[in-house]
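Subset of chains shown; positions unchanged.
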């Protein structure tokens, strides 16, 4: 059971919450600023991850790549207007040893409720685990790596907004 | 990213949790004691809030008004017996500057699972964001303002118990 680096706990918990809130408040672009230069953001099904299959729904290798993806969502994609609501739970620092100085490994659970704007239909859209590497050594905390594992493969065709 | 007034974080988080637990444990009246004298409690759809429409499902301007509303629920309303279960997530202090001394602005997400007593039917009933002004300067922390924005308008006709 990890209580490592307890002094940083609130900092990293807040970083995880900030990511979720930026998306929920339709300020999706702001998540790019939470990703370290050269940081990686991946969304993949648990099914593929367990089998070592590389296929991912999103796999951005830098803030710039993530920004492109979001721009595509804003400009090009055709989809029904919808909102996310994140529920994040169980943020834990699970390791610091063996990692570069100032880097912490995190786990947390998430679920996303999706509401369609037109008719207000509300649905439990996605759930899964976040596996993060967070850098707390710099001026501002940021994600070195953010890997989201989806519990269900059923969401795969429907993901428009990043999670 | 706000880490303002970190010393008060647990106090305000606990206040938010206390509100939810009072409702879930069917001690709904207890939320009135968490509202400051002259405090305001509003439940409104995101749809209306985004458009500046004033219509709200609940809009109490004092603990007394909120108490009346709850009394009506207990005595007058006819509704099928039901329980709420709150999931609250992502409590953040987002501002203190520009606010009166001892007042903090909060954000958090919530979802409510509703269970019908008769047949045990369980449903994701509501989700949304809490926008709070909390006073931590007095003897006990309390809400100056508690504004709940619902993601879906579909809940509007069904709200009996306060959220």
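Each chain carries a letter (A and B) given by its place in the written order, and its residues are counted from 1.
Here, a residue touches a chain if its C-beta (ideal position, glycine included) is under 8 Å from a C-beta of that chain, and two chains touch if they have at least 3 such contacts.
Owing to the predicted nature of the structure, the values given are computational and were not obtained by experimental measurement.
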Oligomeric state of the whole complex, in copies, if 2 are shown: 3
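Heads up, the rule we're going with is that only the chains that are shown with their structure count from here on.
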Inter-centroid spacing, subunit B versus subunit A (mean Cα positions, whole Å): 27
Residues of subunit A that touch subunit B when the two form their complex: 10-11, 14-15, 17-18, 20-21, 24-25, 83, 85-89, 111, 113, 115, 117, 119-124, 140-141
Residues of subunit B defined as touching subunit A within the complex: 1-3, 6, 9, 46-47, 87, 89-92, 107, 109, 111, 124, 127-129, 151-155
